[in-house]
Every structure is written in structure tokens, then in C-alpha cells.
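Take a look at this one; I'll ask things after.
Excluded from the complex is one protein chain; the other protein chains are retained at their positions.
We just call them A, B and C in the order they show up, numbering each chain from 1.
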Amino acid sequence: MVYVGIAGVTGYTGIELLRILHQHPDAEITWMGSHTYAGSPLQNVHPFTFRNDELRELDPEEIAEKCNLLFTALPAGVSYEVAMRVAEAGVKVIDLGADFRFDNPEIYIKWYSKRLEGYENVKRVYGLPEIYRNKIKEAEVVGNPGCYPTGALLAIFPLLKEGLLIEDTVFIDSKSGVSGAGRKAGIEYIYSEVSEGVKAYNVARHRHIPEMEQELSKHAGREVKVVFTPHLIPMTRGIFTTIYVKVSTDLERIHKLYRDFYDKEPFVHVLSPGMFPSTKWVLGSNHVFIGMTYESRSNTLILMSVIDNLVKGAAGQAVQNMNIMFGLPESRGLEMNPLYP
Amino acid sequence: MVYVGIAGVTGYTGIELLRILHQHPDAEITWMGSHTYAGSPLQNVHPFTFRNDELRELDPEEIAEKCNLLFTALPAGVSYEVAMRVAEAGVKVIDLGADFRFDNPEIYIKWYSKRLEGYENVKRVYGLPEIYRNKIKEAEVVGNPGCYPTGALLAIFPLLKEGLLIEDTVFIDSKSGVSGAGRKAGIEYIYSEVSEGVKAYNVARHRHIPEMEQELSKHAGREVKVVFTPHLIPMTRGIFTTIYVKVSTDLERIHKLYRDFYDKEPFVHVLSPGMFPSTKWVLGSNHVFIGMTYESRSNTLILMSVIDNLVKGAAGQAVQNMNIMFGLPESRGLEMNPLYP
Amino acid sequence: MVYVGIAGVTGYTGIELLRILHQHPDAEITWMGSHTYAGSPLQNVHPFTFRNDELRELDPEEIAEKCNLLFTALPAGVSYEVAMRVAEAGVKVIDLGADFRFDNPEIYIKWYSKRLEGYENVKRVYGLPEIYRNKIKEAEVVGNPGCYPTGALLAIFPLLKEGLLIEDTVFIDSKSGVSGAGRKAGIEYIYSEVSEGVKAYNVARHRHIPEMEQELSKHAGREVKVVFTPHLIPMTRGIFTTIYVKVSTDLERIHKLYRDFYDKEPFVHVLSPGMFPSTKWVLGSNHVFIGMTYESRSNTLILMSVIDNLVKGAAGQAVQNMNIMFGLPESRGLEMNPLYP
Partner (left out) sequence: MVYVGIAGVTGYTGIELLRILHQHPDAEITWMGSHTYAGSPLQNVHPFTFRNDELRELDPEEIAEKCNLLFTALPAGVSYEVAMRVAEAGVKVIDLGADFRFDNPEIYIKWYSKRLEGYENVKRVYGLPEIYRNKIKEAEVVGNPGCYPTGALLAIFPLLKEGLLIEDTVFIDSKSGVSGAGRKAGIEYIYSEVSEGVKAYNVARHRHIPEMEQELSKHAGREVKVVFTPHLIPMTRGIFTTIYVKVSTDLERIHKLYRDFYDKEPFVHVLSPGMFPSTKWVLGSNHVFIGMTYESRSNTLILMSVIDNLVKGAAGQAVQNMNIMFGLPESRGLEMNPLYP
């Protein structure tokens, strides 16, 4: 049995962890903490949950006493501090923020303007199970991937393996639901500002770019540059990512390569060429669908992926990582079909 | 005074023409026809309109008697037939479909599987006012541009003028509201299937591709290839287009070029670099906003444009063309601010 | 183990049964049939499901061979025929339509314009577990309640028990998501017609009225008249029902009565006076929240309830009935928290 703590349970990622773990046969939530609402019972914040624990202060000793795994869903830097202290006490950690995602701490400093003391001593891994399954088994701390990188990397990885990229620039155009911005007030997120509108934001300077470039370059064996445009669209959950890359081969071969690459994966599904996915197919589920087509006049491969940003893009992937870390079947507690329609 | 007929008034484009022309000081709607509802009063179909004309059969003689301008918003081929007959009788025509958009009728045959008899004899023009203003003045028939091409072409044109494109492939990624699919039943368009979902469709084979390539290649003076992915998102109106092109210069110069190019245009607005538009800014208005940024490591210019697909992408642009054809100030009847929020 | 068949699996109710039963530890889906898509594999219709059975014709013998329980989610009258034949063969049936909801078959004839042959011989029950739990245990066929009646009846029942209604008219005003209309094309249901709009429909003549009146009158011991206005609002799932009744007592007593009435119920939650529910609290879950307040100047009790129309209003309640019929714990397979946000 995994005894689980959730630090930051009232945010969208935290409450999604609760939803998933509530039905996990091998996990028991033994601690819930909150930065903002410590001292309140959970139902004061979210009357619909079917737990009503008193939310706790982020006390590492208490956590270490009650849990053998802690999920941290806290602001950048805050997660790091809590995680380091409980990890010292032998508690495994899965952080849903960016604090443990980078191999090179200088990158973190550059993009997050914070220094992480003692980072080099952590036995950490970038928690994309389809790529790092074996390292995740051994890790003490998992840096759970960002939502955009999850959708983009899974769509591109098979190409890298075979060295099929002609050029070193990848165009990534993502369309995201608003829940990615979290449960926080802000005029730009209120319903009247979001409905009936699409907008781009942080174009070519979103914090998920270095994360994508780290992983793509590492696996390509050379520098891959990402041109990334995230868009906010009027829906709550889901990310649709469209990717344009120049490749040196035909669609049939690429499709076969993808099918083989993801053949044994429980959560990644490769569609037949010319068939395109919808984010509705993954609402509330941990699955990923990848579609593709080819524009032969310009040697352009168009890749598409869909995920639920709060599940495969956050809490679901975190539970998948938990399963791996604790020797459980990887899809345990994650078998749910999407909520449709 | 322009005496206007609208053939196909009950569709979304037709009813938008009615909304706009209802307030146009120099136009009077003297005829309304419908393919599907001929014989019914308009309010039987749309109880909210403040006209209740009996909808007429598509009789060219009657139209010629009542109108000096006809807008056709009918299925492909049907528009052509009606348009040709009323044009013969001296009535000017603005077609909101694809029948008069192509310079080369073979392209139409290839993409629409129909032959248009007598096409070479029509004095027609591709009705993008910002480019063809002078030809529109003289035209007998205007092929009003498609919604996606309008947003994409206006964002790219200034580059062509200066020969700034390094490569001959342009990546165009559009996010469209559902009204572009028209007022027709279809399981894929019902609310439960569209809300909380994004999907791509007709990737790299949408009928608006040849239209974009015709105009881009003509103005670039060489073949430009368009890689185009349209996406359907959960909103009713609006198109956000994101474009990735490789260019050989810096952002400052490009921005100045765009400002100069559109300096005198009443409907096209160029944003400062790093400022990105939203489709909410143009809901119900004929305006276009263009944003841009530059990713210097890969020489990529990212262009963004927003339009209301039913206004600048259809009925508003058609009225703009009407104004030009009849010697009226170009923005007459089109001064409305967007409906916000 | 319950061996389950689903007749009509591709509709919204059918696919929701699949979602729920997919995770039910004591049920196995052994047969899937479809009126419209027989012969196709399920993923041809719904590529996101993680089953791909060939959809079968509605053959009672085959069903009887493979199942000990059949869910019917078919058009009125069609369900009846299939249900009667498999019931004869000893298969239990839960019908998600109206065919088995009425005590008096004349009511069905009046509202559905169909006669049901042999109705009086069926051992049936109105499948509202909170009221008819004991009869459901013994039933051969369960008429699963309509979505509107479920939300309304649960909110009103406790009053009847104590005879607290002063008047015999109850005003019921419901706001429903669009999925209640099912997975069918229809201009009035397309996204562009539904978004940014509210409308009422079938005011005072909706087919769920006789169902509500049957149950209210039976438990009140006298005729109760329902004035019912259903509204369609721009969302996919969920029903919010607001009820106005005149009562002869104070809020404190009523609240206590409700708390006691639903004290042992796993799915019905009574909120403190002045606290009002949201349909977001039950998205994808089988739960019901009931809120209330009192307007003392006019002796009006205002009751509110929220359900997910496809779960407690259809498939979830059907599984709850299955659990009762087969001696399983009533909330087995239905413990899921809502999908939030």
C-alpha cells in the first residue's frame, strides 16, 4: 500500500490527484496539506469532495510520519523546499511543478529566476514514463513533466530515435483549455473574457520551451530548436498540439515506426494516417492519441496529439509515475474511459 | 442608393448580410431569396429579424428587376448559375462562395469537381479590397474571399511585397469557430460534440488551400506552398490564424513594413511586437488585428491574425466590396465596434 | 458476476453505461448491440473507447445466451419489445427509456401514442432506489426514471412524507445541459444555435410531467399538479432544478426532516440552509445535492437539486439499480468523485 500525501490539494491539480487516487486500489491518502487553506476542512473549499480532512500546514515531519510518497503541487520554489526535506526523511516525491524537471540547474535559474540549493545531490528524473520508465523506478524525486511538453514530446520522440528530422527547428502550436492556468482569480481568465475568444500568449517565450528543448536535444543527439505558440481557447480541459516538422521519408514508414514505438504502451494510441484526434476523446482519462498526415510537396509531417492537461498532463501522469516507483502495474487506477460527451 | 438582393438569406452568411445592411445608409434590401425556404416569411425561419419579407424563388428576372446588386450565398455551382444570369442583365454580383475566386478554372474543377461554363468571359476579381481595390471598382462579379484565406493573406502579404520570404513553404495553423460550417445539422456540429473539444479537420487538403496559394504565388512571383491545418474550437464566431515563416531580416524592420503597408487601411491594425490579438476584439466587427513576434535562433517570424469569420471573413467584406463597386466610402455601414464581452 | 448486455450502446446513455461498467468490479459486459450501427466495431463509431466489440443486432436469443442483465437504451416501444422477449427468457432488464415507468398504461398511451401489449403481466417497478429499494430487489424489469423526474422527485419526497405541502401545485423550473437531447443531428442542437443562448421548450407539456405527477400523487395520497418548465442551456451535462412550493412550517424543521430522510443514503446530500449547489459538483458522478431556503413572507420553500443527467439521471442510477437487483453493495462501481473543474 502506498501512503500518499498531497501538498496543495485544493488547486486543480491537487483535486484531480484526489479524484484519481480515491479509486486507486493500492493507494491510501493519509495526509492533505494546503498553502492557503491550512486549518480548514476540505469541504469548506470544495463541498463536492467525499473526503473532509482538515487541511494541514506543510510540515515535513508530519508528512514523513504519515506518508511514503508525497505529491507536491505548490508554487515554484515552495515545492522544492518541502520536497527536499521530506526526501531526506526517505519519503519519495513526485513534484507536479517545474522544480525537478531540468538536468541543468542553470536553465531553471534562467527561466524561473530562482536558485535551487543542493540540486545536484538529488536523485531525480524527468518523469515521462514512456521514455524514462527504468530511471523512474530508481528515482527519489520525480519531476513530473509540464502539460505542453507531455503532448509535444510524445508526438515527436519516435522521429528522433530514427534520426528522421531534416531540420533542427520544430514548430509546435498548442491549443489549451483554461484550467492550465490554475484555480486563481485574474480578469483575463473570467468567463466573459474567455468565452467566444482565442488568444495566443507567451509566444516563443513560454517556460515549457526549455523543457521541450532539453528532451528533444538529448534524444536527437544535437540541438533541436522549438518554436512554440500556446493558445488559450474556450474550454476547461484538454490540449491539442499540432506540430510541423520536415522529414526525409514517407508517411507509411513513419506511421509504422510510431505504431511499433508505442505498441506496448497502455496510454499512447497511434491513429491511422488521415485520422485526426479530438481532445474530447481524453476528457478525464490518462490517454494520448497521436494523429499524422504528410504534405509531400514540402516534405512536411504534421503531427497532432491530444491529452487532458490535468490527467496525462499532470495528475494522471503523476499517478502513473507512482505506480512505477512502487512496483505496481503501470495503469493501476488509471483505466478510466473518458467522460463523453 | 444600392438596391440589394440577397440569395440565400437564411444561412449564417445571409442573415449577417441582413444585420449589416439593415443599418447601411446607402443600401436598401429590395429582394430576399432562399433555396430552401422560398414561400415562407423570413420570421418563420428567424423570428428575431426585424424584416418579414416573403422569401422568393431564385428567379433571375425578378432579381434583375428589383436590384442593381445581388449577393449570392448559395451552394457551389448554384451561385454560379444565378450569378451568370443576373450579371448578363447588368446586375452586379458579389458571390460569397468559391465560384468566382479562381483565376484558373482548372483549379476549381480539381477542388470542387464541377465545371463552370463560360467562366473565361466573366469580368471577375478576387475580392480582397486591401489588394484589389482598383479592380473591384471595375468588376462585374466579385469572388468574395474565403474566411481562412482572408485572415492568412492579410497577415502574409506585406512580406511578399519586399521579397522577404527565405523559404517557399508557409505553415498556417487556424483555429475557427463553428459557424464557419454553416447553419446545417450534422452530429459532429451538435453542442455536446463540440463543447470542451478541439479537433483538426481536412488537414493539408482543405479547399481554401488553392485559394491561398493562388494569391501568395501571384504576389511572390514564384510558387509558394501552403501547409494548412484548420481546427474547430468551441466557439461560434472568429478565426485566429498563426503563421510560421522563415524570414531574412529583423523584427523591427518587418514591423515598420507592416505598419506602412496598412497605414491607410480602415480595417487592418498592426499591433506592436510582442502584443498578441484575441478574436474577442473583432466579434461582430469588420476589423482585423495582426500581431507578430520573432524567434531569432531559427529566423522564424510568427504572425497572428484575428477576424470574425462571418464579417471580415464573409458578409462584412462583401459589403466593403459593395461600397467600392458603388463608389461609396469604403467603411460606410461597417463602423461598428465589436460586441464586447 | 453480472453478465451485462447493453442494447443501444452508441448513444450518450449507452456509452456512459460502458464508462461506468468498465470499472465495475462485479460486472462484465458480454454483449453490445446497436439499432443503427450493427455490424460495425464500436471504435468505428467512438474511437476513444477501450473496447472494440462488433456491435450486434438486437437478437433476444443471443442476448439471453450471453447475459443475465440487459440495459435497454433504445427508442420508445423498441425497448419494450426487446425487453419483453429477453425477460421471458429470464434475463433481468433495466430500461433507460419510458416504457416501464408508468403504473397505469393509459398514461403511456396518452403521452407516447403507443400501446404496450401485455404490460400488466410484467413484474416492474419505477427504479428510484431511494424510494423503491425493496421492490427493485424483486423486480424483473426496472423502469429507470427520467432525468428531470430524478432531480425533482428527490428534492420533494421528504415533504410528502410529513404532509407538509399546503397547496397541491408544485412549480418546477429545470435548467438542463444539451446531452439530454441525445446524440442526434438537428439544427436546434448545433453549437452555433446553443452557445450563448437559453430557451424554454415543451413548457407545461413535457413527457416527464406524468412521471412526476404519478410519483408525487402516490406518495402525497392526493393529486399533486406539476407546473414544469424545462430550459436548455449552453452546457453538455447537468440538470439544475429549482422548485417553488408553499409549506406550513419553518426552515429549520424542514432541513432536519431532509437530513434525517437522506441520512443513510450514499448518493443524496442535503446542504445547510442558504448554501446552494452547482451542477459542477456532480459532473460525471452519481451524486445529488439538495439545497433549500425559505421566503417567509409568502411561506415559500425554494428547493434546489443538481444531478448529472447522464449519471444519476440515467446510466449511474441504472447501475445503482443493477447493484440492488443483484445483491451487491449499492454504491459498488459508483464511488467516483466528480470531474472538477
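Note that a contact is a pair of C-beta atoms (placed from the backbone, for glycine too) under 8 Å apart; a residue touches a chain by one contact, two chains touch by 3 or more.
The structure presented is a predicted model; accordingly, all values stated were derived computationally and were not measured.
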| item | value |
| --- | --- |
| Among C:19, C:175, C:208 or C:312, residue touching the chain not depicted | C:175 |
| Touching the absent chain when the full complex is considered, from A:192, A:248 or A:272 | A:192 |
| Among C:119, C:276 or C:326, the residue in touch with the chain that has been omitted | C:276 |
| Touching residues (missing chain, whole complex) on chain B | 12, 15-16, 18-19, 22-23, 46-50, 179, 183, 195-196, 236-237, 271, 275, 277, 280-285, 287, 289, 335-341 |
| For chain C, the residues touching the chain missing from this view | 168-169, 171, 173, 175, 177, 192-193, 195-201, 203-204, 225, 227, 229, 231, 233-238, 240, 242, 244, 276-280, 283, 291, 293-295, 297-298, 300, 302, 304, 306, 341 |
| Absent-chain interface as seen on chain A, which is shown | 12, 177-179, 183-187, 189-196, 234-236 |
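Methods note: only the chains that are shown with their structure count from here on.
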| item | value |
| --- | --- |
| Most centrally placed chain - per-chain CA mean versus overall CA mean | A |
| Whole-Å gap separating chain B and chain C, where each centre is the average of the chain's CA atoms | 46 |
| Averaged-CA centre spacing for the pair chain C and chain A, given as whole angstrom | 36 |
| Interchain centroid distance [CA atoms averaged], chain A/chain B, Å | 39 |
| Shared interface positions of chain A, touching two or more other chains | 195-196, 236-237, 277, 280, 283, 341 |
